[in-house]
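Note that one protein chain of the assembly has been removed; the remaining protein chains are unaltered in position.
On to chain A.
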Amino acid sequence: MKAEQQYIDLFTHYEDLICRHAASVMNAPRAKALADLERLGFPQVKSEDYKYTDVAQAFAPDYGVNINRLDIPVNPYDVFRCDVPNLSTSLYFVVNDTFYGKMLPKAYLPEGVYAGGMRTFMEKYPEVASRYYGKAAPTGKDGIIALNTMLAQDGFVVYVPEGVVVERPIQLVNIFRSDVDTMANRRILVIMEARSVAKLLVCDHSIDDVKFLATQVVEIFAGEGALFDYYDLEESSVSTTRFASVHVKQEAGSNVLVNGITLNNGLTRNNYYIELNGEQAEATLCGMSILDKEQQLDTYSHITHAVPHCTSNELFKNVLDDHAVGAFSGRILVKEDAQKTAAYQTNRNLCATREARMYSKPQLEIYADDVKCSHGMTTGQLDENALFYMQSRGIPRDEARMLLSVAFTSDVIDYVRLDALKDRLHKLVEKRFRGELARCAGCRICK
């Protein structure tokens, strides 16, 4: 039996239940998603884009799926205290794949701005919801996105109307909490209308040691002149598998930053699709990871320059220790008319052991003739001269290694446009390199 079959069966048996417990806007694309999944199947290891991630194996176990949307006995406010000093956020939770609507915190959102669950959003803004939901993440190209679209029942939405500036960052904490192996199908929908401004920080945590499997589809629409930051911080667990896809569509003059940081995980596949559809749009796509033991991270990015005068900057860095495996595939497509494109891509990796593996592949497809595009990739070890220089000042070799490793990743964190978060991330990275659990000190999850 093919790995996707159990999910197809699940859907065909329980379609009524799934639809009944879901926001109705999410039911519309299910039939097509099912057909696409049946046609595509899961991506196979022999396909170029999934060479380093065995999708069928990841989906093979029998995970529980909470179709009936039963309450999970957890109070996220009890188990999670985000400890980013000097950073006040409008804080929300998703437990497994259900928006946690109880005891919503005091919102610091300007009038007209929505942050919250898909269901309420759909009631308030049915027309906006159906105009955008599923429109950036096509189900016809990737079986995992089809599966997510077929099964997802809830989601988190940020909607910022034209010209509105949201000063305080919005924070979403995804919590995995279960006594049995569990699958979650998460959605995030971000709609930034023209000239709106907002920042969203999403943190992934896994509380229990059972196996977790997450599919996450994130859709971001940036209207003309919109300014949006998306920070994705994964601090899950070695028994968590995550397939995430971020889809960004940018209009003219918009500026979007996507920064994906993996501090703790099991197996992670992160896909990033960015489309620059309006002139003078600017995208910054960056990420870093610290991987050790048997941890795996497979990063795939696809940036499309569809029109002239757009800029994209891409920087990914990975530090791999023990038997960790990393992969990076960076595709940049510059369409025929997209003259005066500026697209820069960099991928740098440190392999701390002989066993750690990094596979890196830049792919530039350029059909315009007046562009500035560059790509660079290095995989290597720490600079011996720098290590010796530090030792000669009394710093032990291990400490010197740590300082250099922290330094190696620091420029990715410097892209963070929130000072408090930036400081906190620098500290978390240092703790992570010291082998201390890289989680917020105030979070009971790790105590």
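Going forward, a residue touches a chain if its C-beta (ideal position, glycine included) is under 8 Å from a C-beta of that chain, and two chains touch if they have at least 3 such contacts; residues count from 1.
One rule holds for everything that comes next: contacts and distances are computed from a predicted model.
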Protein that the absent chain corresponds to, by UniProt name, given "Class E sortase", "ABC transporter ATP-binding protein", "Tetratricopeptide repeat protein" or "Fe-S cluster assembly ATPase SufC": "Fe-S cluster assembly ATPase SufC"
Candidates A:Cys19, A:Ala35, A:Ala342 or A:Leu403 - the one touching the absent chain: A:Leu403
Sole contact to the chain not displayed, among A:Ser47, A:Ser88, A:Thr353 or A:Gln391: A:Gln391
Footprint left on chain A by the chain that the document does not show: 383, 385-386, 388-397, 399, 403-404, 406-408, 410-411
